[in-house]
Each structure stands twice: as C-alpha cells, then as structure tokens.
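Every protein chain except one is present and positioned as in the full complex.
On to chain A.
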Amino acid sequence: MSDWYRDLANSGVGAALTRRLGLPRPAVLRRYTPGDPLLPGPVVVVGTAGGRLADEVGAVLKEAGVTVLAADAAADAERLGAVVLDATGVSSPADLAVATTALAPAVKRLRSSGRVVVLADPATDAASPAQAATRQALDGLVRSLAKELRSGSTANLLLVPAGADASLAGPLRFFLSGRSAYVDGQVVTLSPAELPAAEAAERPLAGQVAVVTGAARGIGAAIARVLARDGAHVVAVDVPAAGQALAEVANEIGGTAFGLDITAGDAPARLVEHLRERHGGVDVVVHNAGITRDKLLVNMDAARWESVIAVNLQAQLDLTTALLAADGLLRPGARVVCVSSQSGIAGNRGQTNYAASKAGIIGMVRAWAPEFTARGATINAVAPGFIVTEMTAKMPMGTREIGSRINSLQQGGLPVDVAETIAWLAQPGSAGVNGQVVRVCGQSMLGA
C-alpha cells in the first residue's frame, strides 16, 4: 500500500508546502536489497579515551568496504552514511561532553537515512554509581537524538558487556544497514557468544531450514520471503483453511507448505514429526501466527479471550517446548524469534486479550534465554509498531493516519521491516543477541 502523504511530502510542491506549514515530512526510507553496500556514504567513528571497541568497529567497516573519515574531516567532505560513537570508555558525567564536541558535528553532516550507533557498557555492570549514571545517561541521549534526527535517519544504542566484544559485528552491521530502516531509538544488550568465523553476507541462512507460522499472508509472508532470500528453505505454516494462499507463498519462494492448526492438541507432535521426516531438523523458528479479537474488557466474552491467548501465546509455548524436547531436532545455533507487539509493551484500548498475549511473549523469551544460551542457541522477540498491512488498510483513515505518524520516522513500517529484523536475529552472526525484545516501530511514541 502506498503512503500518499509521504509521497506528497517528497514531491516538489508538497515538499515546499509541508515545510512552510511545519507539517511532518516523512522520508522515503533506505531499505535493503541484495547487493547494496552496507552504507551509502562514509562513516565517522568517534570515541572517548579508554574506549575498547575501535578494532571491532574498524573490522566491520573495513570488511564492508566503507570509507572511514576522520572526525575533523573538512566540512565540505562527502555527507556521512553513519556516525558510530564508541562510549565504552565513559566513567564520569564529564565524559558525556563527547556529545557536543564530537558527536554533534558529525551528526550535522549525516545524509538522509543516516545511522547513529552508540556503543556502551550496560549500566548494570558499572563499578560505581557515577559510572552507572554516565552509562545510563547515554540511554536518554540516544532516545532523544533519535527523535531529533530527520530524513529517515535513526539512532540506536548497543550495550556491549565485557566479554561480548566479539558479538558486536553482526548487530553493528544490522543497525548500519538498510535492513534496520524502521528500527529506531532501540537499546539492544549483547551477550558473550560463540561466533561463526565468517558469514556469507548475501545468503547468511544458506542451507538452513526455517519454520514460519502464519506465513500465508501479511507479515508472515514477508518473513518467509526474506528468510528465503537470505538462503533458508522455508517451511511455511498456516491454518489448513489458508492453504491456497500458503501454497502460493511456498511456491514463490521455493519452500514447502505445511497446513497446521497450531492450537490443535497434536500440533506440536505433528510439527516435530514433519520436521524430522522431511528435514531432519530445524535451524530457525519464527512464531508469527497471531489473531486479534478486539473488544473492551467489560464486553469481552470468553471465546474472544481464549482464542487470542491460545493462538498468540499458548501455541508458541507448546511448540517451543516440543521442539526443545525433541532430541536433536533444534540444530546447534538454532534461532527462535517470537513476534510480540507494541500493544504488548504500551497496551492498547480494546486489546486486553491481544496485549496480554503479546506481553506474555516478552516474559517467555526472557525466561527461556538462559536455556537457549546453554544450547548455543537464541530466543528473541520483535515487537512491531504500526505496520502497513491489509489489516491496517481497513482502519478508518483518521485512525490510520494518526497511528502511522506518531513515531520518529513519521510513517508506518512495512511488513518487510519486521521481516528484516527477524532475519537478522536468525543469522549465525546474531549469536550474541539473546532474550532481547527489538521494537520495529520507528521509535513509536506509544510505550516508549
């Protein structure tokens, strides 16, 4: 679906008009297509004394062929694709001055769809209250800067605890790339992990088997397409009644269609049997299937409540439990990604059932993370914000327009934005991202 307002704001007359009237000016976001360079322009890396990640950052940029400019490069130099601030050296509030001395001049030179990535230690690991305060201060800095950036640029914070430096490469690449177009104002905490020696940049999931539930349409179909593009064989799962659309998706991407009602009592056993018989195991599981049955709580019948909990939450628990229990089925380095929602974080009127289920997913992911770590696997959640789908197309125009604009990027996201984030979490290089909830919401004002 086209974003008529964004297109207007980017047209000749529309641009002048929206600027004159002080209206929002949503940008056309830089999104990834295979073969794209990591960044459309050079990078400036700034840091403070004692920062320890310069080598890791430099290696990522060098491998991607990105030009690195000195922080004091001539003002008329090429506009920047990204600014990376290594703040792992900060220990007292005075160190935060780097924001104005080094970060601000570089941010000024960002081109459209630019990236600001700040790297820091988690405040929880700090040696002193002053150090904790300083590290936590970066959180406020990044979230505010994300709101100030224009023209489709984003700012995100990666927390890199001691020992997790090797985990940085994959996440840094994601937040610099067009894959993270609609991920803004987010904080992701990395953890130490065994990283693969090298990863195929174009097809990081080559040879892997990925299950996607709810794959017949909308966000699920987009997830299936992106995982297949990245090299995975996708087992596309949806209710048998959606079989015709499911078959079309599977045939389009060279995957297989597996009709399954995930709430059926024998669904976990059938999925396990299918994966074992047809594929011998599974590398990536994306729990995407979800339904809404909206009503104010006081008007909600048991059926609405129970069906939403059954599909959105209980099925994810049951299927994951069965996959974990099936000996050797979840391959080493397996990735489970669960689709939560902004509603699960911020709440939403009329969606007590849906928000409960989606908040539950966050609890589930965090609780399971240690067990997944022990297996060398990960489990994470993505929480989409306002994503333009067939479902939102049916909303009244006023509600839709407001819903899609109240975020820092001033537009709704696309299903592919959710899919790209999930595909990133599924990559071998995301081994150091575990138990995290990544919002794909353009830094929505809801629940921020």
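As a working rule, contacts are C-beta pairs under 8 Å (C-beta built on N, C-alpha and C of every residue); 3 or more make two chains touch, one makes a residue touch a chain; residues count from 1.
The rule is short, and it goes like this: contacts and distances are computed from a predicted model.
Peer 1: Going by UniProt, what is the name of the one chain that was not included in the view, given "Succinate dehydrogenase cytochrome b556 subunit", "ABC transporter permease", "Phosphoribosylformylglycinamidine synthase subunit PurS" or "Acetyl-CoA C-acetyltransferase"?
Peer 2: Cross-referencing UniProt, the chain left out corresponds to "Acetyl-CoA C-acetyltransferase".
Peer 1: Out of A:G89, A:P192 or A:G259, which residue would touch the omitted chain in the full complex?
Peer 2: A:G259
Peer 1: If the hidden chain were put back, which of A:S144, A:N251 or A:T321 would touch it?
Peer 2: A:N251
Peer 1: Out of A:G89, A:G243 or A:G347, point to the residue that touches the absent chain in the complete complex.
Peer 2: Answer from the full complex: A:G243 touches the omitted chain.
Peer 1: Mind pulling the chain A residues that touch the left-out chain?
Peer 2: Residues 233, 236, 240-244, 246-248, 250-251, 254-261, 264, 266, 270, 277-280 of chain A touch the chain absent from view.
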